[in-house]
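Before any comments, here is the structure.
With one protein chain removed, the remaining protein chains of the complex are shown where they sit.
What follows is chain A.
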Amino acid sequence: MWIYEKKLQYPVRVGKCDIRMARYLSEQYGGADGELAAALRYMNQRYTIPDKVIGVLNDISTEEFAHLEMIATMIYKLTKDASVCELEEAGLGPHFAAHDHALFYNNASGVPFTAAYIQAKGDPLADLYEDIAAEEKARATYQWLIDMTDDVDLQDSLKFLREREIVHALRFKEAVQIIIDDRNQKRVF
């Protein structure tokens, strides 16, 4: 069960009408290394991971949903007042044809989200290393998105999200250490 707080994890300000960025931001919305993929991946892996690290997956997955909400807010703000012509100029014509102004889980090239982006091997190390890789890929994606916009307000929110990926990657690395050490085991010397 979750308790919803009706505010964003970090404020999202968009200071510039740059519809083109909405399209690129969707890489983090419905892309292979986006927030949706991350949230669903961890939320599903948590059932078959040793008890001690379930909480890590649960907490990070929950936070990824909060990030998803931030990305959605950015895309929504950028596209809500755009005319059809403006959307077309920004490369979002095909999106409009299928979805009007609705948001959808596409990547930046318009490819719809698929569960094939994520994995659950049932092996704790295999799964956790995938999660670490996912965090680093998301961090890199945020860097390229920060590079692509000159809107300092948008950059500010994206920098926050990028830093969270770095913290998450460390938490998964710590989970790996907990799995390796297995402090439950009695050792006789």
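The rule is short, and it goes like this: a residue touches a chain if its C-beta (ideal position, glycine included) is under 8 Å from a C-beta of that chain, and two chains touch if they have at least 3 such contacts; residues count from 1.
In the analysis below, contacts and distances are computed from a predicted model.
Candidate names were "Spore coat protein CotJA", "Sulfate transport system permease protein CysT", "tRNA N6-adenosine threonylcarbamoyltransferase" or "Menaquinol:cytochrome c reductase cytochrome b subunit", and the UniProt protein name of the unshown chain is "Spore coat protein CotJA". Within the full complex, the residue among A:Tyr10, A:Phe65 or A:Tyr129 touching the omitted chain is A:Tyr10. Within the complete assembly, residues 10, 139, 142-143, 146-152, 155, 159-164, 166-167, 169-170, 173-174, 177 of chain A touch the chain that is not shown.
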